[in-house]
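Below is one structure, written out as structure tokens; comments come after it.
The complex appears here minus one protein chain, its other protein chains still in place.
Up next is subunit A:
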Amino acid sequence: MKRNLIVISSLLLGSLYAGTANAQQSGLAPDQNPRYKESQEKYFKSADSLISQHGTTIQNTYKAYDWYEAKLERRRQNREWRHEERMNGYYDYPYLSIGADFSPFGRYGGYNYGNYYGGRNSFWFGW
């Protein structure tokens, strides 16, 4: 009788232990990595900022070289530069223009065509 009681109680304790162990394991799905919580905690912290832009387009564009576009851009810049030069009064002093008489651009009524033709540092192209 005493022996039977010991066997029954040990069986009960064993089943209780097995049940507890099983409950602890039940948080894991079949084949789930037991260290999944490390990753979960990492992404819990950053999830909001990572997914707040969902459904949008991330613009990560680059500038492609286009010969024609580059040419137009160069022209635009040159035009702007010449305009600035004119506005600053650069080359507006005819007496500084040595050799103006020999320049093909020197007889255009005093207008600074030299700049227009890109003769930035040449006295020949001044006035």
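FYI, contacts are C-beta pairs under 8 Å (C-beta built on N, C-alpha and C of every residue); 3 or more make two chains touch, one makes a residue touch a chain; residues count from 1.
The rule is simple: contacts and distances are computed from a predicted model.
S.K.: What protein name does the UniProt record of the undisplayed chain give, "Iron uptake system component EfeO", "Penicillin-binding protein activator LpoB", "ABC transporter permease" or "Deferrochelatase"?
M.R.: "Penicillin-binding protein activator LpoB"
S.K.: Which residues does subunit A use to touch the chain missing from this display?
M.R.: Its contact residues with the unshown chain are 51-69.
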